[in-house]
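The complex appears here without one of its protein chains, the remainder shown in place.
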Amino acid sequence: MNGIVDARTVSKWYGEVLGLNAFAASFGPGITGLVGPNGAGKSTLFKLLIGQLRIDQGELRLLGENPWNNARLKRRIGYCPESNELYGWLTGEEFVESLLRLDGIRASAARTAARGALETVGLTDAKDRRLRTFSRGMRQRAKLAQALAHEPEVLILDEPLSGADPLARINILETIAKFARDGGHAIVSTHVLYEVERLTQNVVLIHNGKAIASGDIHAIRGLIDAHPHAVRLMTSTPRDVAQALAGLDHVVSIEFPAAEAVLIRTRQPDVFYRELPGIVVDHRLDVHGLESPDDSLDAVFRYLVG
Amino acid sequence: MLVETRGLTKVFGEIRAVDDLSTAIPEGAIGLVGPNGAGKTTLLRLLLGLVQPTAGTGSVLGHDIADGIPVRERIGYMPEHDCLIPEMTGIGLVSYMARVSGLDRNTAMSRAHDVLQFVGVEEERYRKIAEYSTGMKQKVKLAQAMVHDPAVYIFDEPTTGLDPRGRTEMLRLLTTIASTLGRNMILSSHLLPDVEAICKHVVILDGGRQIAAGDLSRLLAGARDRLRVDVRGDRDRVAQALREANVEADVGPTGLRIARRAGVEAEVFRAARSVGAEVRYMGVEIRSLEELFLETVRQGEAGGR
Amino acid sequence: MSISLPRFTRRETPLLGRSHRVRAIVFAGLRRELRRPAAIFAIGVGTLITTVSSIFFVLFAPFLLQGQPLDLTFFYLPASNTAILFFVTLMAAIVGSGLVADDLRTMALTLYLSRPITQADYLTAKAAILGPLVAMIAILPLAITPIVAGLLGLFAWTIALHAVGLYLVIGVVLTAFYSSIALFLSSLTSRKAYAAAGIFAVTFGLTIPAQLLASAINQPALLYLSPWEDFLAIARGAFGVGGGPIDWAPALIILLGETVFASLATYVRMRALEVITG
Partner (left out) sequence: MKLAEELGKASVMFAMTLRYLLSTRRGIATAALAAVPLLLAGSLAVARVETFDILLFQILMVPLFLQVVLIFVTLVSATALIREEIEDNTLPYLLTRPVSKPAIALYKYTGYLVAVLVLLVPPLVLAYVVTQGYAGDPLGAELDVLAAFLGATALGGAAYGAFFTLLSVLTRRPLVVGLLFGFLWESVVGSIPGDVPRLSIIHYLRSILKDMIDVGPLAGYPTDVSAAAAAAILIAFTIAALILAMVVFQQSEFKQKA
């Protein structure tokens, strides 16, 4: 039970509607992506973690403690809800500063910390504007600012990237990555899968209220032996490349989908990628393109969730 | 011409949401992109007549946006935010909105069923919208925009908030619609890969102004001469090794970018091996719309946007 | 033989005019309200009680008011029935408060306004949903009473039909007032509970203090402040009943003025309602 979050057969129902169904997973240190289709239970898990909801069954620990009605624990967590509704009548700075003071930080320190947090997320210019005039992307950044400002140990972010344009998205991703580099932990739920891959390789896949896979994306991909890895190489001499690679025992099949292409399938992608540069250089093969269509979280998601 | 505007401006308090915008958008599938607060939604509302312009004029398919009725008769609008009536059923809402668009009772009911079938809402159409998933709501929102078969579809963020499965379904629908003859589509979205997949022409807004516009393939063509490489391992040392072999390489937001010249691919593998890194992707530098967007927008640095 | 996959079909028939579109909103709205339990309760109980009490006035009044000539002035009594005030207010609060407020809360307003109708069309359609339901209490029971009296031979048909005509007129004035006020309050907020509270405040908040104040400092002119007192004055004027604290002409002008002002204010509010989202 040393993970940031430990869930043991946690169940939660909204009447008959499924929230979580014997959800069991352990979120390790660093950044973990929580990925799953709509209604899979992501928001339910987050609401349980911040004590907005109470588990019906099982056992849930955040930083080793039970989150329900546990005020002391809240000092150590930062939370970004999915909804974009904020205190419209407050300005950006008042919003972050007031919540900081609720964290027990003195007035003067709260102001500087609030300005710091707004600076981090790039909202300094808008700090005196009322929140009701904020656009979707700005609201996402304001939410992130209030989650970071009191320097929590763990960030719980529900769809922090939805509605953010590419510029805001890069800013948010960099902020989360920096937070992790400084020793913080983060649990990020999102649908924008190619963004999560930029952030972390560590994911928990949730579907129908259950954790169906957790760990490193590629490790998970590796476990799905029903679909050996496909790697497509673009080369003017496909036969030579095929011959060079046929010798590898983990290569399962070799195809020639196009005149200048070789498609190989391997059971051990990591070994293949590690050996490939050597083979290309030693055999002086002409490889001018390489792509692996199904080595992404998208592919993993599609295999497992369908 | 699908949309023409001259000096179109809209000011909310001190925010100039649309700022003296003059543009001419051809018919077909148009992508409308820009950072948050760039004025996309405001521009769409101006074309629909939902808000009145502070200055300037505009027209949709030749109809002046000042007299909204003829314009709105030709438009099907899918708003960005939630806007369905929770206590109505799917078929109830779509047929009702068809009648509010001017269809008679029978045509409204038959087209409502057609269009719900098309977007993939099967027997759930008889259940109340309050019980629908996010994906199902987006499909009903799309259906109500299509039911009266308008000449122009305006979709504001149709794929936002959808899970990957919902997104692929929505993209399939949008592609089918975009390929229908005689029908135009304005697709406003943050998810630029979606715009790339569907639209032929793109308009990039920022700060209420048009900062770039044109045929998508022409805009993106630019960089045949560069190679993009994704490296697993120490990216900077690989780039360094390449520079030592006097290969021009820099680290971009989406991987290494290498100037193309004869034999450079071999250099990449050699550098990777020497550093013990893995090459996970190597391909033509397809200047994704996202990078183009970041470059054009980053010039006019987006502050508290 | 041909296979027709669910391809999206083209529309052949032209679009119908704006009046059809407005009617579509009205009928859909009425159907939806008549399925809501609260609305059914208000209509059922409201109509029942006002009708029964009106007929009761007519049947037993001759015995109670000995010697009063059985003429038109007699029909003022059912019109002054406070049950009308209560149930009209209740109906306006239950149905009227959500008319625009719900569309603001669910943002469904965008669906309406992105269709080929004007904001005036939208508001007229919404008012036309509330109007008939309020009229079910403000006009129907009153109109039935003289007919019943005529059938029972208590009154000559000339008087009875004249009374029905007058009831229609004053009923329409009251219905128009409450419809426009309810619509105005509903357009101010997305929380319909506040609009409902506002409607209660208009009825009781104005009537009770006006009556209190006027009697306390015997300044009858203050009664013009209360919509209900205005309505009673108009009814007195219509049925030729003299001796009221305030007379019907200014009362009518005030009531109609308030109705028109509320409608204009609603229109201005709707136009100013440019929803700003990022």
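We just call them A, B and C in the order they show up, numbering each chain from 1.
In this text, a residue touches a chain if its C-beta (ideal position, glycine included) is under 8 Å from a C-beta of that chain, and two chains touch if they have at least 3 such contacts.
Since the model is a prediction, treat every value here as computed from it, not as a measurement.
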Notebook entry, point to check: So which shown chains sit in contact with the chain we cannot see?
Noted result: A, C
Check: Pick from A:102, A:223 or A:258: which residue touches the chain that isn't shown?
Finding: A:102
Note to self: One chain is left out of this view; which of C:156, C:169 or C:193 touches it in the full complex?
What the structure shows: C:193
Next item on the list: Just name the one of A:52, A:124 or A:268 that touches the chain not displayed here.
Entry: A:52
Next item on the list: Write the list of chain A residues that the hidden chain touches.
Entry: 14, 43, 47, 50-54, 69, 71-75, 77-79, 81-83, 85-87, 89, 98-99, 101-104, 106-107, 146, 158
Next item on the list: Name every residue on chain C in touch with the hidden partner chain.
Entry: 191, 193-194, 196-197, 200-201, 204-205, 208-209, 212-213, 216-217, 219
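FYI, only the chains that are shown with their structure count from here on.
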Checklist line | Distance from chain C to chain B - Cα centre to Cα centre, in angstrom | finding: 47
Margin query: Between chain A and chain C, what distance separates the C-alpha centroids? Give it in angstrom.
Written below: 56
Margin query: Touching at least two other chains at once: which residues of chain C meet that condition?
Written below: 276-278
Checklist line | Junction residues of chain B - those touching two or more other chains | finding: 12, 36-37
Notebook entry, point to check: Touching chain B in the complex: which residues of chain C?
Noted result: 6-11, 13, 15-18, 20-21, 24-25, 28, 32, 102, 106-118, 274-278
Next item on the list: Please name which positions on chain B make contact with chain C in the complex.
Entry: 12, 17, 36-37, 41, 45, 48, 50-52, 68-70, 72-73, 75, 77, 79-88, 96-97, 99-104, 107, 111, 114-115, 117-118, 144, 146, 148-149, 176-177, 180
Next item on the list: Please name which positions on chain B make contact with chain A in the complex.
Entry: 12-13, 15, 34-38, 133-135, 157, 160-167, 190-193, 232, 253, 265-266, 269-270, 272-273, 277-284, 290, 293-294, 297-298, 302-305
